[in-house]
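One structure is given here, and the rest of the page talks about it.
Of the protein chains in this complex, one is absent; all others appear in place.
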Amino acid sequence: MSDPRFFSRQGPFDLATLAEIGGAEIGTTGEQGRILADIAPLDLATSDDLSFLDNAAYLKDFTQSKAGACVCAPQHADKAPEGMALLLAAQPYEAYARMAQAFYPQVVDAAAIDERAIIDPSAVLGENVGVAAGAVIGPGAEIGDGCRIAANATVGAGVVLGRDCLIGANVSLSHCLIGDHVTVHAGVCIGQDGFGFAASPSGHVKVPQVGRVLIGAHCEIGANSTIDRGANRDTIIGEGCWIDNLVQIGHNVVLGKGCIIVAMTGISGSSKLGDYVAAGGQVGIAGHLTIGAGARLAAKCGVMSDVAPGETVSGIPAMPIKEHFRQVAMMRRLAQKRGQDK
Amino acid sequence: MSDPRFFSRQGPFDLATLAEIGGAEIGTTGEQGRILADIAPLDLATSDDLSFLDNAAYLKDFTQSKAGACVCAPQHADKAPEGMALLLAAQPYEAYARMAQAFYPQVVDAAAIDERAIIDPSAVLGENVGVAAGAVIGPGAEIGDGCRIAANATVGAGVVLGRDCLIGANVSLSHCLIGDHVTVHAGVCIGQDGFGFAASPSGHVKVPQVGRVLIGAHCEIGANSTIDRGANRDTIIGEGCWIDNLVQIGHNVVLGKGCIIVAMTGISGSSKLGDYVAAGGQVGIAGHLTIGAGARLAAKCGVMSDVAPGETVSGIPAMPIKEHFRQVAMMRRLAQKRGQDK
Partner (left out) sequence: MSDPRFFSRQGPFDLATLAEIGGAEIGTTGEQGRILADIAPLDLATSDDLSFLDNAAYLKDFTQSKAGACVCAPQHADKAPEGMALLLAAQPYEAYARMAQAFYPQVVDAAAIDERAIIDPSAVLGENVGVAAGAVIGPGAEIGDGCRIAANATVGAGVVLGRDCLIGANVSLSHCLIGDHVTVHAGVCIGQDGFGFAASPSGHVKVPQVGRVLIGAHCEIGANSTIDRGANRDTIIGEGCWIDNLVQIGHNVVLGKGCIIVAMTGISGSSKLGDYVAAGGQVGIAGHLTIGAGARLAAKCGVMSDVAPGETVSGIPAMPIKEHFRQVAMMRRLAQKRGQDK
């Protein structure tokens, strides 16, 4: 399936190896010694391919799949088509992820410093660093071992990157300290001034933004997202956060560990999210709020007040999701009734 | 009207020539042999200018316009002010578009390879290609005849561009195959990893994203939009799609032909849009949905379930637009009634 212009595949692997890699158990169906050469989705897979079933919406594809093997939850095993080997796991997507990484381990460009990269003499580069053509690294920047800086990215004065960071093309970094193993996709802007000014009819007055952005280890920041530096404290992204494309994070925002922020969500200044908060796409979070650990914010909701730990909210303004569902259902009934009354 | 620093004008043209270019019929009013030297909006046009009426909201401007000639629908002809020549067309905006192109044909930079462009020796460039200063073209990339790559754009390893593509400044392309006559505006990111990972409290696990982005001929992609590559199949943008600024398109998404996606819309992973779907601004489409051909999604709606071909939906969650209007009207009445009751 994958295009050799872009990806190089490892393997093949036999079922037992994949089971070990993914922490899965081999099911009782299918040909146990099967060799898998690639990964593919259920509808496209052939007998050489490993596939997976995670979302029950794809159960029909599962029952009709020609995949040689499939990672799935034990409760779906009896729906498997004849001849499909199974790799059973309680968390099938996670197990599949680890197996897929075996087929396609992350490949990074060679650790070369392109002669057309522009590196300030006072910048400090670790071992095994790659800097592509047109990338600009400013004075006093520190680039950890194993980092790759893609073409035309800019790393501002004093910026610090931990080890094994991947900085995408055309990224703009300033006023930030970034932990180990962080991936910043193309076009991201980190560390610019927050939206800080005193509104005044005689001309808005800028408030100097003298904080930084601190990004924990193992974060991933999606393309063209923006993270403003703090006003007078730091903007902080906790370890292991995954931030999607076109997300906006305002000054002084604090994200706990492992938060998941889906595309086009905006988090206004000084709001604090606990660990493992998950925000759906196009969510808006007002400023100065506290979102408790493990809270879930449904796509497109508008959060205007604090959210308790573990709570799931939805709607504009955001409310407990059950209440929102009740409102949506009530509206539908009332409007249909009126439609019929006419 | 246009600034000669930025635009170079052709013409003038007489009415008959313009009528032929636009497939319009000359109306019975006005001075038929009139020569038009430029285009201008109704309120700013003088007797040398061609204007157009498409949106009825501008009917008053039309009746007061000093334009020498105006493209409009036949039913508006009798509202024309004295002395205005008319070019009548059933689709006045389309007819005007073709005439305006005659005044302002697309101008591209000279087909020069700037000596400060950075082109991998293994990249293959067609005839008549322009690559501006600071642009970086990676190994194995193929650039079709007549393409222009603007300053500081990056074209990643193996990327293929068809003929006559225009790639804007600071664009980041990777893992994609792009058809002929595609325009990619400044700051766009295409081909980066999708938001693919298995969420886990012990650290989210990345799922390798081994698909591509395929973009059909004659597409236009707006500034700072992002299109993720597929996870295990391709993300596909059909021929002739127009995508506005700051749009997000997730992994595995498929757009049919001629879709119109207005600014700030987000399309979540694995959703499929049929031909000629139109999405208003700030629409959100959840993942794994099917939006039928010709469906229309009103601005800001949140699509959480499949939409039938030809249907128009609105609201959050999105519903048939008539139902949404009924709900909005009902809410207004109920709240006013309560307000009066107090």
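Structural remarks
Should a chain be cited, it is by its letter among A and B, assigned in written order, with residues numbered from 1 in that chain.
The working rule: a contact is a pair of C-beta atoms (placed from the backbone, for glycine too) under 8 Å apart; a residue touches a chain by one contact, two chains touch by 3 or more.
This one's a predicted model, so the numbers in the text were calculated from it and none came from an experiment.
When the missing chain is restored to the complex, the residue among A:E94, A:D180 or A:D228 that touches it is A:D228. Here one chain is not drawn; of B:V182, B:I236, B:V262 or B:A295, the residue touching it is B:V262.
Residue in contact with the omitted chain (choice from B:G187, B:G269 or B:P317): B:G187. The chain not shown here is touched by just one of B:A19, B:L36 or B:A100, and that residue is B:A100. Touching residues on chain B toward the chain that is not drawn are 1-3, 5-7, 39-41, 44, 55, 57, 91, 93-94, 96-98, 100-101, 103-104, 106, 114, 116, 132-134, 150-152, 168-170, 183, 185-187, 218, 220, 222-224, 240, 242, 244-246, 258, 260, 262-264, 276, 278, 281-282, 299-300, 316, 328, 331-332, 334-336, 338-339. One chain of the complex is left out; on chain A, the residues touching it are 118, 134, 136, 138, 140, 152, 154, 156-158, 170-172, 174-175, 187, 189, 192-193, 195, 197-201, 203-208, 210-212, 224-226, 228, 232-233, 246, 248, 250, 264, 266, 268, 282, 284, 286, 288, 302, 304, 316-317, 319, 323, 326-327, 330-331.
In the analysis below, only the chains that are shown with their structure count from here on.
Note: centroid distance chain A to chain B, computed from Cα atoms, is 27 Å.
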